[in-house]
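All protein chains but one are shown at their positions in the complex.
After this line comes subunit A, so read on.
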Amino acid sequence: MADSVRDRVIAIIAEQAVLDVSDVTEDSSLESLGIDSLGLVESIFAIEEAFDISVPFNANEPAKSDFDISTVASIIAAVEALVAAQKS
């Protein structure tokens, strides 16, 4: 568990996009990485499993969700917040 949340989220997204970790930058959107809607729900599942958190995300209304998926950075921030909330 030495890896930071950032590194682990990027590793999950890179695996989903079949890319090298170095190709996944924080300002990338999932779409620009070639991750489609199925890839998105699979990534969220992998994040939930990896951090043992529950991600509030409904694929029907992604914009209304508290979990901001617009960029890799926003996903990292959202996961960090959920991990922190879970610890408190």
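The rule is short, and it goes like this: a contact is a pair of C-beta atoms (placed from the backbone, for glycine too) under 8 Å apart; a residue touches a chain by one contact, two chains touch by 3 or more; residues count from 1.
Definition applied: contacts and distances are computed from a predicted model.
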Choices "Nodulation protein E", "TIGR00659 family protein", "NADH-quinone oxidoreductase subunit N" or "SoxAX cytochrome complex subunit A" - which one is the UniProt name of the chain not shown: "Nodulation protein E"
Hidden partner chain, residues of subunit A it touches: 18, 38, 41-42, 44-45, 48-49, 54
